[in-house]
Each structure stands twice: as structure tokens, then as C-alpha cells.
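Before I ask anything, here is the structure I am working with.
Complex shown without one protein chain; remaining protein chains in place.
Naming follows writing order (A and B), and every chain is counted from residue 1.
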Amino acid sequence: MKKFTTIYDIENIPEIIQEAIALKTDPFQYETIGKHKTLVMLFFNASLRTRLSTEKAAKNLGMEVMILDINSTWNIEFKDGTIMNLHSAEHIKEAAQVISQYADMIAVRAFPSLKNKAEDESEYIMNSFMKYATVPIINMESATAHPLQALTDAITISELTDKKKPKVVLSWAPHPKALPHAVANSFIKMMQSIEVDFSIVHPKGYALNPEVTKDIPISHHQVEALKNADVVYVKNWSSYNQYGQVLHEDSNWMITKEKTGNASCMHCLPVRRNVVIEDAVLDSKNSVVIQQANNRTYAAQIVLKKLLENQ
Amino acid sequence: MKKFTTIYDIENIPEIIQEAIALKTDPFQYETIGKHKTLVMLFFNASLRTRLSTEKAAKNLGMEVMILDINSTWNIEFKDGTIMNLHSAEHIKEAAQVISQYADMIAVRAFPSLKNKAEDESEYIMNSFMKYATVPIINMESATAHPLQALTDAITISELTDKKKPKVVLSWAPHPKALPHAVANSFIKMMQSIEVDFSIVHPKGYALNPEVTKDIPISHHQVEALKNADVVYVKNWSSYNQYGQVLHEDSNWMITKEKTGNASCMHCLPVRRNVVIEDAVLDSKNSVVIQQANNRTYAAQIVLKKLLENQ
Partner (left out) sequence: MKKFTTIYDIENIPEIIQEAIALKTDPFQYETIGKHKTLVMLFFNASLRTRLSTEKAAKNLGMEVMILDINSTWNIEFKDGTIMNLHSAEHIKEAAQVISQYADMIAVRAFPSLKNKAEDESEYIMNSFMKYATVPIINMESATAHPLQALTDAITISELTDKKKPKVVLSWAPHPKALPHAVANSFIKMMQSIEVDFSIVHPKGYALNPEVTKDIPISHHQVEALKNADVVYVKNWSSYNQYGQVLHEDSNWMITKEKTGNASCMHCLPVRRNVVIEDAVLDSKNSVVIQQANNRTYAAQIVLKKLLENQ
């Protein structure tokens, strides 16, 4: 592996899932593989799970970690040829090349604006780092993708069931704020890459990027769609067509115990209780959100290990 | 020790004091005891001494440390059953369980509002972490307690004198801002637990929680109270009865050389010079505030060691 910016950077998904699960039994078995190697983690946006689990994963491998909340420094310019006489003090050309010299890998978190679809979809931040950095780039959630989460999710589903083709349903759920499409996008791509009976359910108006959903079955009847599901993956996203808009916050779409039945309930967290998912689900044994969050460490760790092995 | 949220978590105070002092002579004697163990430090509030000394203590024991200024992420919800459609993005139920999976111990700093006495006294933040976390919790100053400071103070008093029962006086001193009761509370509890001749002096209106002060002698005549003291412990706190109010900033209560005489002068820091304590005291040999701050490292280190030994 030379970088990890989409799930397609994984060469063999079933294999990497098994390797991640093997790491869980002894997280320190490769504790010298990262000796003398430094991970720089750059945050353009807030983080709890991603930050702590990725830092932990790197340290489990013996890496040094340096963290920079880049908004606490100055604005970075991403456009070529700009006359930088306004609000940006440093161009990504310099920033990425310079940080590459202090790092053996750079992990970047940079959310979309949700204002300008073309700009967000250009993934200019992540792509600029890839273009100018001279070390591998790791995506800690970008404008349109969250592959570390998707790998985590695949690991978790693999742990949940021995079924050959479990029924997995991605269900939209309400949220008061406009949220990105990144988690949904990467989850969908991952479900297209492993053996599952996968479908999506969301209210009209919340269709995702058709280049991502392709020919995945999509319905708008939540109760019907969730029936007999083995896994319900819950996620809010803002409208893709009316880009970044919250069209409504229809509380009828909240995930309830009645709707999920015996299905395992997954969510990437943070989750707004009794808005996205009701307490009765999150506090039940069917909720696997804590187990899922734990797998963030091992998803990050197996990715870091693959990158280290390639250096 | 299974947690450290109050001084009563210490099984044997005289013993732990001696062990802390022994650590000072060789801070690295247990440098492998924390191998493969991670301390996560969570700050809801600012910190200088507590942050640096606790991080140092953990590293002296070979632990990994991950620090999160939690206000830089998003608001945490602490109430049960809330419909989280407003300002909180994650419930403590998830946050505490999730972080527990990345940590072997979680240290938390969370000050009181000083607006709502019942809420502050419920210690809902610290108690929620204790309730939902699955690893030991360390109190780095909560709404009503600062046990790491109190242990530091006991270590320092033990170093200061060989007297069997030194005279220790806790004196209120003026401060322009409303300050919490945590340091005073924990200090008082500690003084009730070791061999000292202890009393409190404060202006009328500044009585502390009677459940804390119990039958400790309290006076309102500072000069008289400080006479022949071996140790004067200086601290401001806001009113407890008129909860969180600064009733006055009577500069007559500032600690002066004249008042402290030959007594050792202690303060948890930060201290506003010439408001709380005058320069002539802080710059004299009688001030032991620097030695006291140094002991923060060893108080934290012995607590971490006890917690590690129990894992």
C-alpha cells in the first residue's frame, strides 16, 4: 500500500479484515515495525475517535506521532497561481513538501464546505496533499470519503455474523445540522466490495451521488427496508442534489427498536440520541457502536502497518 | 487503587506520602511499569501544572499519553433521555465507553459552573465518566474536588516539618474572579486525614460546605488565626452560601509577610501577586509554592503507579 485515501487502496479486503482482527488479540505484536518512523496528523476539523484511535494505532506500532491542529496556525492556499495578498499565508505546495520532511506519513482530516459541490468533489485538499507531499497520505475523512471508517465497518460486520451474505441496510436518519456524505459514500463502496445483500433507504430528496450508489437497490420506505436486516447502518447526510441542504428533519425516520428488531445497529459516532437513534436501541445489546468504535484502532493500525511495510 | 477521584481512594495516606517522596529520588525506577499502557487526558478546562505534571508522571512510568482538549471537538451531553437536537453532538455514554477502549486510564479536568450549586455538587461530569468508562478515572480537578493537589499538599507538609502535629491554617485571601471550592475542599479533607493541628480562617460570608468543614475550628480573624502557624495554606474561593458570588475583594485579607511570620506559605498556583499574596512573601524563603508545584509530578506518579499495579 502506497497511500490510503480511498478503500480502493486496499489490495485484498477480506485479507486485511482478518489481519486487523488478528491485531486485536495482540496489538503490540508489531511494536518495533514503526521504530524511527513519524506520523504527522493534520486536522483541519475537529476529531475525537479518529484522532485518538489513529494516534493509538501508530504508537502500538512503535511510531512517533506529531499532531497539528492546522487551523491554529494560518490559512493554507490551495489554488495555483494565486496572488496571495489576502487571507492565506502559506501555499499547500510548500506546506505539504515541508511537512513531508518531518514525517514518514501524513494523515489529514478535511471536511467539505457543503456549499460548493464541484469544489468539494474535487477533493482539492486531499489531492493537493497527494500531489505535493513526498510521503504516503492517509485520509482521516475528506470531503467525500472516510475510508478508515469504512474499513472499520467491514471489520465489524465480519465480526458480527458468519452468514455468507448478511442483509445490510444503510438507513438515512434525521439530524438538525447539515452533515457530509463522506461516511455514507465510503460505506457504500465498501459494501459493494464485500459479500453482503446491501440496500439503501432514505427519504426522497436525499439520493446520494449516483456514481457512488450505482445499481444498489434504493427505497424510500424505511420500515419495509429494514425488515429482516442483519445489520442496520444508520447515518444522516444532507441533500446531495440540493447540495448541503437539510430538507427536513422528519423525526419519523429516527431509528427505533421497533424498526431494527433483532438487527445489529451500527453508527460511526458521534450520534445524537433520540434524534438519529433512540435510547432503546443504543442501550440495547443490538447496538454495536462501541465495538465498532474500538475497531477504529485496528483499522488504522493495519493501514499504518501496510504503509510501513511498503517503505 | 481502582480509581482516583477523591482522596478517600487512597488506602494508606502516610504510606503513599513516603512512596511519593521515594519516587523523587529516582523518578525512573518504575519506568517499565506503564509499558503498553495509555493515559488519555481530557480537558474541559485550561491547565498548566496539572497538565504538564501528570503527563510527565505518566511518561516517567513508561506510559503513552494522549491529550484531548475536549472543547475543541464538540459539546458532550450528560443528561439521560435528552432529545439531542440542540447543542450537544455526543452523549457521555458513548464518549466514555469509546475513549475507554483507547485508554488504560482516563484523567479528566472539569470545573464547576459556579452558577448552579446542585448541579456542580452532583459532580455529573466526573460521575458520568465513572459510570460509563470501563477504565479507571483520575480526577484532575472536578467541580468540588482536586485530590491530586491535596495529595501534593500532604507530601509537601510532610517534607516541611518533623513536628508530630504542625499547626496548619487554611486562609482565604482575596481574588477578583469567582473561584471554585475544589482545592479548599480537598485540602480540608486531607488535613482531617493526617496528623495536623488544623484550622480555617475566612471572612464572614465565605463559609465552605459544612459537610466538608465538619468540626474544624473556623475563625474570622486572620491575624490572630495565623499566629504561630507552621504552615499557612492560602486560597481564595467564592461564596458557598451565595453560591459562586464574589462578596468583596477585601485587600486587608491579602497574605503579607507580617501575617505569616516564620510560617511556610503554600498555594496551589496560579497566584495573583499582590492581590492574594504579596511579593514579600512569595519572594521569601518561607514560600514553598515552587517545591509544592514540583510535588505535583510525584503525587500524580504515585497515583498512576497504584492504578497500574491494580490492572
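By definition in this document, a residue touches a chain if its C-beta (ideal position, glycine included) is under 8 Å from a C-beta of that chain, and two chains touch if they have at least 3 such contacts.
Everything numeric in this text was worked out from a predicted model, so none of it was measured.
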- Note on the structure: Given B:59, B:117, B:220 or B:257, the residue that touches the chain left out of view is B:59
- Message: Just to verify: which one of A:21, A:68, A:216 or A:290 makes contact with the chain not shown?
- Response: A:68
- Which of these touches the unseen chain: B:80, B:195 or B:279? B:279
- Item | Listed residues B:47, B:82, B:161 or B:256, member touching the removed chain | B:47
- Task: Kindly note down the residues of chain A that lie in touch with the hidden chain.
- Result: 36, 38, 40, 64, 66, 68, 70, 72-74, 77, 80-86, 88-91, 93-95, 97-99, 101-103
- Message: Using the document's contact rule, name the residues of chain B that touch the chain not shown here.
- Response: 28, 31, 46-49, 51-53, 55-56, 59, 69, 176, 249, 269-275, 279, 282-283, 289-290, 293-294, 297
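Following the convention adopted for this analysis, only the chains that are shown with their structure count from here on.
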- Taking each chain's centre as the mean of its CA atoms, chain A sits from chain B at a distance in Å of 39
